[in-house]
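One structure coming up, written as structure tokens, with questions to follow.
The other protein chains are all here in position, but one chain of the complex has been omitted.
In this document, chain identifiers A and B correspond to the written order of the chains, with residue numbering beginning at 1 in each.
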Amino acid sequence: MIENIKEVKKDELLAEVKKFADAKARFVTAVCNDLGDKLEVTYFFNMSPGMEMHGLRMTVGKDEEVPSTTGIFLTTVLIENEMKEMFGLKVKDIAIDFGGHMLLAQDSPVTPMLKTGAAGGKGGE
Amino acid sequence: MGIINTSRIKSPWIMHFDNSSCNGCDIEVLACLTPLYDVERFGIVNMGNPKHADVLVVTGPVNRRTARVLKNLYAQIPDPKMVIAVGTCACSGGVFHNCYNILGGVDKVIPVDVYVPGCAVKPEAIIDGVVLALQKLSKALGVAK
Partner (left out) sequence: MAPRTVAPFGPQHPVLPEPIQLKITYEDEKVVDVVPAIGYGHRGIEKACELNEYPKNIYLCERICGICSCIHGISYCEVVERLWPIDVPPRAKYLRTIWSEMSRTHSHLLWLGLLADAFGFESMFMQFWRIREKVLDLLEMTTGQRVTQSISVVGGVRRDIDDEQKKKCIEVLREVRKESEALINVLANDYTVKARTVGKGVLTKEQAIALGCTGPHLRASGVKEDCRMQGLQAYGDLGFEPIVEKDGDCYARTLVRCRELLQAIDLQLEAFSKMPEGEIAVRPKGNPPANEAVYRAEQPRGEVFYYAKGNGTRNLERLRVRTPTYANIPSLLVMLPGCELPDVPVIVLSIDPCISCTER
């Protein structure tokens, strides 16, 4: 189990993230999980200075739009673009939008990290 | 062309390109240039510009984005040129050969002359590979080594 994770609704996300920004926390990363019919996104923050970590978790449908946190933490720009192209998470208004081709090239498979994604083999066999 | 071909064999200029390797082979290629292995004593010089290079040293598997860059660099190197695939990934794709963004070894995109296997390759093996490439080149040019 991971400690200090708080479940939030999609609409509360920005307000909760703002609280971390006001507390001078450092954004660590976000993790996206494919739960079958839904996506689970967890944002992790480190309470600087120190090594205490807190998380915000929200569960959204695959076709729901999600607000971007880049207005509060610029550094989330990479991870939001990555979640967008790997999982098809619909994040709107990212500060720098790579248009689904930050890591993936034009001819790469689309949303390869989804469980249903036909994404090549295991490697190394 | 006698003297030019002779100097090509005696002092090849190499250019290193990293596809999407894990860095392990890249730092070993760099280690070849440093005092312990010091390939410059054989006249091998590392170049940053493809137009000055004779030998292209490629590390890492080709992914869908670097394929274009690699073709471009290969086209910019003047003939006669040699390509050395350094590392298991560059030879065949290695542990990544089946991953979704990987096309496979370097030979999927450009012709390869010498394969140097190993993960990560030891600097001695890289030097061996360059020597092998030069033997091949001297045979092709008809120059006695």
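In this section, a residue touches a chain if its C-beta (ideal position, glycine included) is under 8 Å from a C-beta of that chain, and two chains touch if they have at least 3 such contacts.
The structure displayed is predicted, hence computed values, not measured ones.
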{"item": "Hidden partner chain, residues of subunit B it touches", "value": "16-31, 34-36, 48, 50, 61, 63, 65-66, 69, 73, 95-96, 98-102, 119-120, 122"}
{"item": "Touch list for subunit A against the chain that is not drawn", "value": "1-2, 21, 24-29, 31, 33-34, 44, 46, 48-51, 53, 73-75, 77-79, 96, 101-105, 112-113, 117, 119-124"}
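Note that only the chains that are shown with their structure count from here on.
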{"item": "Complex contacts: residues of subunit B adjacent to subunit A", "value": "63-65, 94-102"}
{"item": "Partner subunit B, residues of subunit A touching it in the complex", "value": "103-109, 112, 119-125"}
